[in-house]
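Of the protein chains in this complex, all but one are displayed in their positions.
Right after this comes chain A.
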Amino acid sequence: MGYDPNNPMEGRITDLGPRHYSEMLPPVIAANKGKWDYHEILAPGVLVHVAESGDKCFTVRVGSPRLISIEYIRELCDIADKYCKGYLRFTTRNNVEFMTDSKESCDALIADLKGRTTKFPIGGTGASITNIVHTQGWIHCHTPATDASGPVKAVMDDLFEYFGSMVLPAQVRIALACCLNMCGAVHASDIAILGIHRKPPMVDHGRITGVCEIPLAISACPLGAIKPAKAQVDGKEVKSVQVNAERCMFCGNCYTMCPAMPLADPDGDGIAILVGGKVSNSKSMPKFSKLVVPFLPNTPPRWPETVQVIRKIVEVYAKDARKYERIGEWAERIGWEKFFEKCDIPFTDKSIDDYRLAYDTWRTSTQFKFTKATAAYTSK
């Protein structure tokens, strides 16, 4: 018996939830849960956790593109069956972790993974650049201003050396969101890649009354740029909306609510870069990422402008920051004016906040450093 479309509620099972996590734990994990003593990073991508019992759990972390096929997952399963008693896990940044209880099988596992070219690159631990948390982009979403999988691949190819090493002052978290709904972690990452629009929505007057609940579209605007309006379609008056282009900052939230207000555009759309966010409470409190590059063009397939800016920031940070200092902590210590100077990023008025509580971000002090940016005011 299977699903019967004529009796849809017949035999239906609901509200089962996920499988219980305890069915999924490798034996060494199940035996020592809650009784771990300490851990150590043996090499980039390789961890050992030592339990109070003396048991050891070796973990090998490998990078994954997140968008993966059945065949890829079956290959992961083959590896886990061979070396890990049929268990594996994924991390909160979409890496894959294989666990074993012996050094020997861990070494054999590593040798095997390395033999598969870089399909399963080992790394992502310690002061490294680990996987990029990202979104759907052009592969599945209807509101993106850029792609996700493509720019992530381009950036990770370029920064690959930092995935399999631990040479940075602290871990660097990179995230990408293809629009400012910011699905994922873009608002609190060391480096954030954000898809943005720069043109107001078009209004499809011919469709709007049929597909849209107009008051929802109006209330979807953070800046009150949308108002109800009448429009003429085929000589007939219809209820529609009008967008005040001067007040629109192209967030796209009206399109989320109303299919008749599309705004995607090949030339208008692109990428903004934000930096300095963090989630952990270690040393400093969690921080939001801040906008430092307002626009880079969409240049598929490899987004060279975006890749180049990110590499520059990583390299300057790696050279200049102190041990344990996250990018945001470093930028705040040296001052944002120095951040822009050192990273050679031109400062524009787009980085100056002008939304509601903006005033708190302006400099109400005489404390600042002279940089290249102030040269016009210091020369005779």
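Keep this in mind: a residue touches a chain if its C-beta (ideal position, glycine included) is under 8 Å from a C-beta of that chain, and two chains touch if they have at least 3 such contacts; residues count from 1.
As a convention for this text, contacts and distances are computed from a predicted model.
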Query - UniProt protein name of the chain not shown, from "Hydrogenase expression protein HypE", "NADPH-dependent glutamate synthase", "Hydrogensulfite reductase alpha subunit" or "Tyrosinase" - result: "Hydrogensulfite reductase alpha subunit"
Requested in this report: Among A:101, A:147, A:190 or A:341, single out the residue that touches the unshown chain.
Outcome: A:147
Requested in this report: Please pick, from A:87, A:250 or A:330, the residue that touches the omitted chain in the full complex.
Outcome: A:87
